[in-house]
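A single protein chain has been omitted from the complex, and every remaining protein chain is retained in its original position.
We just call them A, B and C in the order they show up, numbering each chain from 1.
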Amino acid sequence: MVDPRLNIINERLSKIGKIIAVSSGKGGVGKSMIASTLALALSRRGYKVGLLDLDFSCPSTHVILSIEGLFPKEEKGIIPPEAHGLRYMSIVYYARDEPSPLRGVDISNAIIELFAITQWGSLDFLVIDMPPGIGDATLDMIRFVNGINFLIVTTPSKVAFETVRKLIQLLKDLKVPIVGVVENMKMRDSPFIREQVERLAAPFLGGINFDYKLEDSMGDVKKLLETEFAQSVEEIVSKKL
Amino acid sequence: MVDPRLNIINERLSKIGKIIAVSSGKGGVGKSMIASTLALALSRRGYKVGLLDLDFSCPSTHVILSIEGLFPKEEKGIIPPEAHGLRYMSIVYYARDEPSPLRGVDISNAIIELFAITQWGSLDFLVIDMPPGIGDATLDMIRFVNGINFLIVTTPSKVAFETVRKLIQLLKDLKVPIVGVVENMKMRDSPFIREQVERLAAPFLGGINFDYKLEDSMGDVKKLLETEFAQSVEEIVSKKL
Amino acid sequence: MHEWALAEAVISTTLKIAEEKELKEVIELKIKIGELQQIDQEIFEFALSQLRSPMLKNAKFSLETVKAELKCRVCNHKWKFSTKNMDHDVSEFIHFVPEIAHTYLKCPKCGSPDFEILTGRGVWLDSIKGAK
Partner (left out) sequence: MHEWALAEAVISTTLKIAEEKELKEVIELKIKIGELQQIDQEIFEFALSQLRSPMLKNAKFSLETVKAELKCRVCNHKWKFSTKNMDHDVSEFIHFVPEIAHTYLKCPKCGSPDFEILTGRGVWLDSIKGAK
């Protein structure tokens, strides 16, 4: 018995210029905020962009972008609906706002299913909002997606970086490309993260300050794009892609 | 073929007064800081306390408590070594500081193994630092551990609460006891979380302010216990158990 | 019509295997369809026939549906999947992503969503008969 889905995944992604998995060993470091903002910023610069929320246990991008009332069209697969100019895909289309108590094996299976049936079409960028840690979703992206790139997010905190160090080490071991490391929620100047990242021979992209107004922009794309946070994402990430 | 480990788990936990899983739908909300501080606070009040770090993908409590150079003794099982007065157990004894790219099925298996072989002895409290989300570890605690209680951590953020709401809903559905919900990293007064929690008919324990000095206490237990953060954990959680 | 995407996966995998085995022609394709996913078999067969490449021009497509059985991880109860009394939207969600079953279905005995899908999940390429 052969699972036929595995063989079609890279064909479904074949017309995508660059695939970027926004990832971290740690939760709550800003992966979803950065993934959403990065996707919007690239789209505003005229690129065709897809955004895929792969944090099935804790999907967040639909809250950040206030996406409601959409559902993929069925047509030789499923077509991600447009939201704020992005082709947007998330488990919430199917789970609505119910809890999804999925084990790793279910997450892996659902990921394979979505990759096998989603028709992204031509895109310049596909941004993937990853769950925290180095579990099924991360291992599946490494295993299945040819040419995937990781954008790694950390905070200045020692506990956050400790887990990010492990992710970087894993990706380096496996020769998976790292776009760079972003230090999010900076509250003061400290070279600690930059030094640590450089010691691991990974590209350090820069820091994003803690933005006290960010929470107020939750669910309001226009406001979000006007924040200092969004400006930093544009400066240190979007412009470098 | 029967897995004999499943049958012994609750015998291993039989001399523990109360088991508290510090949990959240979301990462980075302060589960590990609260679990560590709560365990220390209870221990300082004279209770016999165990601390189990169950976030195998991203273990943090050993960094917070600066635990190094310990290893469990082997004696009719494994005996958690003492650290700062706590019986302390973590995957880092075995993984050291290497990345542990475990899938859900491996996490579940490793959890069952540790519960089957760890000899906690008599404890008043066992505090468990959970990984984020509602995946294998959370489902296994619900499935295996008789009398488990969940202490739920959120931040004031809408994205954090959205995922916490799902966890509360799941636990309520399954009639798993919830000690209460803590709102961590408050930056301003807002009744939003309290109201939401009360609407779900879960106990709201109170808020913990964002503590700018907390990061400086990382790895220094004496300093940690002197922070405003620790005082709040003592006031709103430890005293109520 | 997302059946088409799955049919395409089946054909593409068949061609890959046929190439590896150096087949000149594929004679029969055995496909197992899990009940849980509620594939529209007519549409699926139509898609397969539309996707016939020269290598598959005379291939017979044998489809077999596999009943879906679920097993609770908490109380070990086993039960059969049924769309009877199921909300139409929910059954459609499971059609697209079978794992979504964990969001909406519960063990009928103990109420847990922590169950295993023993059989009847997904679409499988069971075997290929070919000529060299």
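Here is the rule we use: a residue touches a chain if its C-beta (ideal position, glycine included) is under 8 Å from a C-beta of that chain, and two chains touch if they have at least 3 such contacts.
The model shown is predicted, which means the values in this text are computed figures rather than measured ones.
Enquirer: If you put the missing chain back into the full complex, which of the shown chains would it touch?
Expert: A, B
Enquirer: Which listed residue (B:V22, B:L40, B:L54 or B:I91) would be found touching the missing chain in the intact complex?
Expert: Reading the full complex, the residue touching the unseen chain is B:I91.
Enquirer: Just to verify: which one of B:I8, B:L70, B:M218 or B:I236 makes contact with the chain not shown?
Expert: With B:I8, B:L70, B:M218 or B:I236 as choices, the missing chain is touched by B:I8.
Enquirer: Considering the entire assembly, which residues of subunit A contact the chain that has been omitted?
Expert: Residues of subunit A in touch with the missing chain: 139, 142-143, 170, 173-174.
Enquirer: What subunit B residues would touch the chain not displayed?
Expert: Counting only subunit B, the missing chain is touched by 1-8, 11-12, 72, 74-78, 91, 93-95, 98-103, 106-107, 109-110, 113-114, 116-117, 119.
To be clear about the criterion, only the chains that are shown with their structure count from here on.
Enquirer: On a C-alpha centroid basis, what's the spacing between subunit A and subunit B, in Å?
Expert: Here subunit A and subunit B have centroids separated by 27 Å.
Enquirer: Quick check on subunit B: which residues sit in contact with 2+ other chains?
Expert: Touching at least two other chains: 139, 170.
Enquirer: Considering subunit C alone, which of its residues make contact with at least two other chains?
Expert: Within subunit C, the residues that touch at least two other chains are 113-114.
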